[in-house]
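Report on the structure given below.
Removed from the display is one protein chain of the complex; every other protein chain stays in position.
Naming follows writing order (A and B), and every chain is counted from residue 1.
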Amino acid sequence: MAAYLARRIGQSLLTVFLTLTTVFLLVRLAPGDPAAAYAPPTASSADLQRIRAQFGLDGPLITQYGIFLRDLFTGDLGTSYSFRAPAFDVVMDRMPYTITLAVSAIAVTTVIAVPLGVWMARRADTKRELGANVLTIAGQSMPDFWTGVMLLTVFAVLVPVLPASGFTSWSGLVLPTVTVAILQLALVSRLVRREMTVALAAPYTTVARSRGVSERALAWRYGLRNSAVPLLTALGTRFAALLNGVVVVEVVFGWPGVGSLVVRALATRDYPLIQATVVVTATLAILVQLIVDLAYPLLDPRVRLGKAA
Amino acid sequence: MTPTPQRALPESERLGRRTLLRGCALGAAGIALGPLSACAGPTGAPGPGTLTLGLNRSLVSLDNKLNQFDAAVTVQRAVRQALTRIGPGMRPEPILADRFEMTGPTAWTVRLRDGVRYSDGSPVTIEDVTTALEMYSKVNGSFLLGLFPELPAVEPVDERTFLLRTERPVPVLDRLMANIHITPAAANKPEELQSGVGSGPYRVVRADSGAGEYTLARNTRYWGPRPHLDTVRVRFVPEESSRVIALRSGELDVIDTITPDSAEQLTGLPGVTVQKTSGVRICQLFYNFRKGRGHPLADARVRHALTYAVDGESLVRDVLTDSAEQARGVVPLAIEGAVRTGSYTYDPRRAKSLLKSLGATDLRVRIIWESGEFAGDASVMEAVAGMLQDIGVRVRLQQFQPGGDILKWRQGRAGDWDVIGNGYPGTTGQALTSLQGMYGGTAEKERTRDTYMGYVVPRVQRQLSAAATEADARERDRQLAAVQHAIWDTWPSLWAFAPKTLLARRDRVHDLNLLRLNAYDLSTVRLEG
Partner (left out) sequence: MTTTALKPGRPSAVTARDLARATATRQQRGARFKLWAGAVCTALVVLPVALASLLPLPDPDGQDLSRRRLPPLSADHLLGTDQLGRDLLSRILHGGQVSLTVGVLAVAVSGLIGIVAGSAAGFFGGWADAVVSRFLEAQLALPLLMMLLLVVALFGPSVTVITVVIACAQWPEVARLTRSLVLVEREKPYVAAARVLGLRGRQVLARHVIPNVVRPAGLVVLLLLAQAVLLESALSYLGAGPQRPFATWGRIISDGQAYITTSWWLVTLPGLVIALLVVGVNLIGDGLRDRTRRRKGA
């Protein structure tokens, strides 16, 4: 167990490190000059050179990398150019917003998709199930930025009941959540339906049915409970993906999370901020994945770690 | 976790799993919601005494040492003030000073207003001014400094009066000093101040620089007339369409620097007023002046001929929806010292025949610009490309993402281009500074690529520096007018326009006096109802 854990953590650290190095190189190789993003159009070359020196961008790449590594091992991710504050703190300030959005989107998805999946399993292969199936696929197929803009048009322009942008009240959470949830519905409901179908055909269900357990109870108590593990795994993975994947939705709704921060950091070539975002989101995503893996044996006593993985 | 005892009680095992699940859910909810519940109120609607501003750029701090854009100035000045400000009509007005006069060629006499105080009650002193100048001079990467030919030295005369001395004459010092915000000396640092007090009509109650959100409350100790608003909330709403929607629904009270498209959508809506004023910024489709001798665009006649292809009137009317003026000079006429020098005419047939007579057939033009350089940039560029194509010029558009490499291109270090879409700010409100910035290029500056798109015309440059050091005001104006005509005749731009400064507000907002500099004084703004 301990050995497994150590290996997993070691691998994850390696992944984060490689990712970070890639990003370090990419942002510096990409055209664009952070100094230019902060200087006015009237700035002279000398001004720009001074800004570059201040940001520590005047040395050769390898020196910059050395400094970066040294700082990294002391836990310092640098100072954001545009915020003039520790990049890590800037990212962590935004993290709660992204997590809120991810949690609420996952919650809404679960609340809708699980009953839907159960319903679909109970009415497997009927026309109604097919209809629901096609609908969720349609939801999954709409570009998220478009869904977002459409929802905005309806609920903020035509019937202005919800705020258009930002997070000033809890109602601001509704539209982004719905936009993200629409994307996830198909995946989760289909998973529940598949697992349920298997569970409902299993011998123990037949036994229960013969003992007079109602169909509804069968579905919820026997079917759903047995699809809990794959469901939780899927939700965990989705959650991890959402932590670094809601860029577009955050941009559309002016959501002050990490996604919109990244877009802004890219636009100003704020290298430390870009790197800090990658470290934080990558670590979080890997951590969630690790927790999901470790939670396996707790949720399902049949699984033993180290072998399965 | 693995070695579960073989004969463990199933109940406890189950309990363990359930507790784990519950713990996870609670923990996640806690992590997610904990920090947010503090900042989110129950509703998003502004209160009766609260003004909510929606900025399209994030205000990183309320200090201007490193961070200055138009809307920021409005908010920054509500908290911290300078000795002067550029008021209506682009004239400097004293603020913290009640006297700001040039009393010698290199000396200005300044007297602090009697009884000016910071929001903590302490008085504004001469030492605060000295320290402020020192801190601005020490800050790294500041571009305010670039505006000053030199920073003045402070010489106290008495308790309230002091002299500002420079080595050489700086006739615009009263304008420049509007950029130096005064903070208590002890709290000032050579960096962007994240907190601290100011002498302005409002004080900061809450600041979240990461999200760009601020709450200001009335400064009860304000030295001037009592400000009307209880609270000012500053929000960062990056997406333009979201700002429009939020203003419509009343979620925001004022949105500034709106695009012509937004202005068109908002004009005539009940409850919303769009305010316009002439701007001090000039947006140009500037030619590349680094073309080799034989290149057609190195010939002013070809540059002139091409301008006939652009239907400026239609661009202003249809694409910029009347929220801009075609340039009739080389700097916007709204700034001091600008003169009319000519105008752009649309005559595609003439463009064609002129180009033919000049032997400049089969022209290929690459137009570059950065996204967001000016409002409606992409539409203007696509429209101009279409117009040039109509006279047989082949056009390639190259749009740069913000943060991309446009600077290198602009300096002629990355690739060849012919026309660049560029905006030039009129920060001081004076023609001379803008003219020198754009057209004062010398061969020496060109060596470090510090000229404006390679514009090096020694004759123009000589005339400009002569005007800059001319002591007699009338003679200076005459020389300035002459040089503007000389510049116009070199046909530096394919087309140019001065965008109007646009702002939209809810009707409950009153007495918002939008200045040409695209800022306004928050202390006069009132709310009704």
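In this text, contacts are C-beta pairs under 8 Å (C-beta built on N, C-alpha and C of every residue); 3 or more make two chains touch, one makes a residue touch a chain.
Quantities reported herein were computed from a predicted structural model and do not represent experimental measurements.
Student: Touching the hidden chain in the complete assembly: which of B:Ser137, B:Gln194 or B:Gln399 does that?
Tutor: Only one of B:Ser137, B:Gln194 or B:Gln399 touches the chain omitted from view, namely B:Gln399.
Student: Among the options A:Leu5, A:Leu69 or A:Val157, which residue touches the chain absent from this view?
Tutor: Touches the omitted chain: A:Val157.
Student: Among A:Leu48, A:Val251 or A:Ala295, which residue is in contact with the omitted chain in the full complex?
Tutor: In the full complex, the listed residue that touches the missing chain is A:Val251.
Student: Touching the missing chain, which residues of chain A?
Tutor: Counting only chain A, the missing chain is touched by 11-12, 14-16, 18-19, 22-23, 26-27, 29-32, 124-126, 129-130, 133-134, 137-138, 140-146, 149-150, 152-153, 157, 240-241, 244-245, 247-248, 251, 259, 262-263, 266, 274, 277-278, 281-282, 285-286, 289.
Student: When the complex is taken as a whole, what residues of chain B touch the one chain not shown?
Tutor: With respect to the unshown chain, the touching residues of chain B are 239-241, 244-245, 248, 259, 261-262, 264-265, 311, 314-315, 318-319, 371, 378-379, 381-383, 385-386, 396-399, 401, 403-404.
The definition used in the following text is that only the chains that are shown with their structure count from here on.
Student: Just the number, please: Cα centre separation of chain A and chain B in whole Å.
Tutor: Between these chains, centre-to-centre, one finds 35 Å.
Student: Of all residues in chain B, which touch chain A in the complex?
Tutor: Listed in rising order, the residues are 1-4, 13, 16-17, 20-21, 24, 28-29, 31-36, 39-44, 58, 60-61, 66, 68, 140-141, 143, 146-147, 191-192, 194, 208-213, 235-239, 241-243, 245-246, 248-249, 251, 401-408, 411, 414, 422-425, 427, 437, 445, 448-450.
Student: Using the touch definition up top, name the residues of chain A that touch chain B in the complex.
Tutor: Per the touch definition, chain A meets chain B at residues 1, 31-48, 50-51, 54, 82-85, 90, 93-94, 96-97, 99-100, 102-104, 149, 152, 156-157, 160, 163-172, 251-254, 256, 260, 264, 266-269, 294-295, 297-299, 301, 304-306.
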